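The complex appears here minus one protein chain, its other protein chains still in place.
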Amino acid sequence: MANFKGHALPAVFFIIFGLWWCLKYSLKYHSRRLNKNGPGNHWFSRIEITEGAVKIIFSVIGMLAEQFVPDGPHLYLYSGDPHTWMKLMNWQHTTMYLFFCISGIMDVLTYTSFQVPIGLDRLMLSVALFVEGFLFYFHVMSRPLLDQLIHSLLLIAIFGAAASVLLETFLRDNIVLELLRSSLALLQGTWLFQIGFVLFPPWGGPAWDANDHGNIMFLIMCFCWHYALAIVILAMNYAVAYRVVQKCCTNKGGTEIKLAKRKENEKSSRIALLKGSDED
Amino acid sequence: MANFKGHALPAVFFIIFGLWWCLKYSLKYHSRRLNKNGPGNHWFSRIEITEGAVKIIFSVIGMLAEQFVPDGPHLYLYSGDPHTWMKLMNWQHTTMYLFFCISGIMDVLTYTSFQVPIGLDRLMLSVALFVEGFLFYFHVMSRPLLDQLIHSLLLIAIFGAAASVLLETFLRDNIVLELLRSSLALLQGTWLFQIGFVLFPPWGGPAWDANDHGNIMFLIMCFCWHYALAIVILAMNYAVAYRVVQKCCTNKGGTEIKLAKRKENEKSSRIALLKGSDED
Amino acid sequence: MANFKGHALPAVFFIIFGLWWCLKYSLKYHSRRLNKNGPGNHWFSRIEITEGAVKIIFSVIGMLAEQFVPDGPHLYLYSGDPHTWMKLMNWQHTTMYLFFCISGIMDVLTYTSFQVPIGLDRLMLSVALFVEGFLFYFHVMSRPLLDQLIHSLLLIAIFGAAASVLLETFLRDNIVLELLRSSLALLQGTWLFQIGFVLFPPWGGPAWDANDHGNIMFLIMCFCWHYALAIVILAMNYAVAYRVVQKCCTNKGGTEIKLAKRKENEKSSRIALLKGSDED
Partner (left out) sequence: MANFKGHALPAVFFIIFGLWWCLKYSLKYHSRRLNKNGPGNHWFSRIEITEGAVKIIFSVIGMLAEQFVPDGPHLYLYSGDPHTWMKLMNWQHTTMYLFFCISGIMDVLTYTSFQVPIGLDRLMLSVALFVEGFLFYFHVMSRPLLDQLIHSLLLIAIFGAAASVLLETFLRDNIVLELLRSSLALLQGTWLFQIGFVLFPPWGGPAWDANDHGNIMFLIMCFCWHYALAIVILAMNYAVAYRVVQKCCTNKGGTEIKLAKRKENEKSSRIALLKGSDED
């Protein structure tokens, strides 16, 4: 992965997942509120299974690619005499994909009719993220300072996401935690791009000067900007999801009056909710 | 900010917010207990929106000031050839204000009729405080020992407040957490003043001697005194809020008898509450 | 405090508090279970107020003693020209007592009829323990290795207790947390004695040899033994409390039959409780 593409590829995956999670959970949240006892749940269950399947397929492809690229280890772990390890970097990536694959399998099992306790899917996702962070941590320990700094910043996003998903094991279907997870996935994605730009500028030229204190100061600040950007993107995503669900409901009902009434109800129930949380 | 004023200005803001939060939450708590089902909630909702608006205005002014002061970067991030970074310190402060601005926007959205999930406002405030601490942390890493120590102490207040607000995301309207947050904001404010006094004595003279172990021992202890002071101020604030709400209720009812009765009820319900918490 | 007595005195206080807390909470727990709706609650409320008052008195005496012992600072913080700090060690101890005093005041206020929100008393106790640990941490940073190690072990007990009490703010009247707090207070007390024995052997002779690796290994293990001892003492304390409450109930009822019945009920409700927690 020591080139720009190697950072851009996983970056794209994380960005897609961040956007997708935000969209899914926003749709779920709005459709639940506007459309109580609707047919939505069955549909969402099927979406979850599909998401799990996609995770499995992606990670299996990832594992195979890491093993069977021309300069990959081709499933050999060591060779020669005395033994030398074969392409451990590729093996590490394979390991990372393996845990996302397990997480995908658990997603599928949870939403098909097997007897898996609810919550294990989130625990497995948390473990997968923790393993990713764990491998990354030891991966960058012995690198030069600038390299180490930008990868450490990435660890904040990874471990933050792992902790947030771990909380979801116990506070399932909490929209705040779900949006937090989406934002941290997005942050991971965009920051991986940034790492690529800093260490392997795609338009040629050398990596940034690690001895320039200004560069370090800028990158620290830039990490915050990435998160601000993630928040803005998710907010727009969330607003679009609201519009879509609202439109959907109107079309179904066939009348604008129904929606107006619903809006009225929402407003009053919103006030009651805030009052309730104020009073309670 | 490398002067006394640069520390005093944010100090004043944090002190005002600490006092204000304590007053607001105390009033809310007392008025809810003395005056059930009263008209108070609508009023508090409007206060929250105003608070959010004030936060937005202050942080926008802050951002503009940091950019357009005479020696500011005027929105240029880098210049020259080869590129050199422009006034990164001002940019860092701008970044910090940006997150408080986002937090203010979320406050306003939560209490107006948009579809924002309850709890996101607290999460955003926690993120804003975390970003503040994060920038501070890297800001002081390479400073001399005394400087580093007093800024590290500040980090305890900042990250403590971030953690406390994060808990509020899940335990909303918990008066204990709200008072804790107020006290930590107050501590941040008074300690910023202390930093100003230590590093840039306003009546001239050199900064304190970093090699005197006594100075370090005193500052560590002094940090505790600041927190004790914050507790005392908040306690008085809290008592005043109680008096005000009590008076207000009496005037409304028009009779002293009503209050006396209410007091009686309070006492018995208080005992029941403590008993309940004892028994349960 | 750099002598055996200086460690023994606070040790005695912590041991007394550890034993007292265990006794109080055990009595409360048993009397609540054996004697539902009994007159006990009023009595426990008065005990809490007394405990708070004792804490205030002890800590005020502590503060005065630290200030007005012959070689104390007599309320002078600095003197001379140029300024030199006066007896900062005594001032640090005064600070520590100050927070326990605040915690005592909050205890009293919570259980008298003022409008203090329930939970603030635990928060203040947690803050007092945190401040104690905080001062200790900076206190021992620059000491020799052995000294630093045994004080670090003490910090585990102090911060453990602070965290446990912080949890009590939200999970009030949880007997498991209350016993945990008692055990950590007891551990703190006995370990302070151990520190005294190691650094200032009361029967003369030099402090233990810091260069002997065996000493360090032994002390680490010894810390665990202290905790095992604390558990055993608390278990006996708990059993005695059970006997006392049981006897008390019998004497009141005047008949052995009543007790026998109650025992029967307990057993069945116990089984139901475990079943319930199994099933739920």
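Here the chain labels run A, B and C in written order, and each chain numbers its own residues starting at 1.
Here is the rule we use: contacts are C-beta pairs under 8 Å (C-beta built on N, C-alpha and C of every residue); 3 or more make two chains touch, one makes a residue touch a chain.
What you are looking at is a predicted structure, and each value in this text was computed from that prediction instead of being measured.
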Chains still shown that are in contact with the chain withheld from the display: A, C
Chain not shown: contacting residue from A:63, A:108, A:131 or A:157: A:131
Absent-chain contact - pick from C:101, C:158, C:180 or C:195: C:180
Residue among A:28, A:55 or A:151 that touches the chain left out of view: A:28
In chain C, positions touching the absent partner: 29-30, 33, 171, 175-176, 179-180, 214-218, 220-221, 224-225, 227-228, 231, 242, 266-267, 270-271, 273-275, 277-280
Residue numbers in chain A that touch the chain omitted from display: 28, 32, 41, 44-45, 84-85, 88, 91-92, 95, 98-99, 102, 111, 113, 115, 117-120, 123-124, 127, 131, 134-135, 138, 142, 169-170, 172-173
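Quick note on the criterion: only the chains that are shown with their structure count from here on.
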Identity of the most central chain, Cα criterion: B
Chain B against chain A, contact positions shared by both copies (same if over half, else different): different
Angle of the C-alpha superposing rotation, chain B to chain C, to the nearest 5 degrees: 90
Distance from chain C to chain A - Cα centre to Cα centre, in angstrom: 44
Chain A-chain B separation of Cα centroids, rounded to whole Å: 31
Contacts with two or more other chains, residues of chain B listed in rising order: none
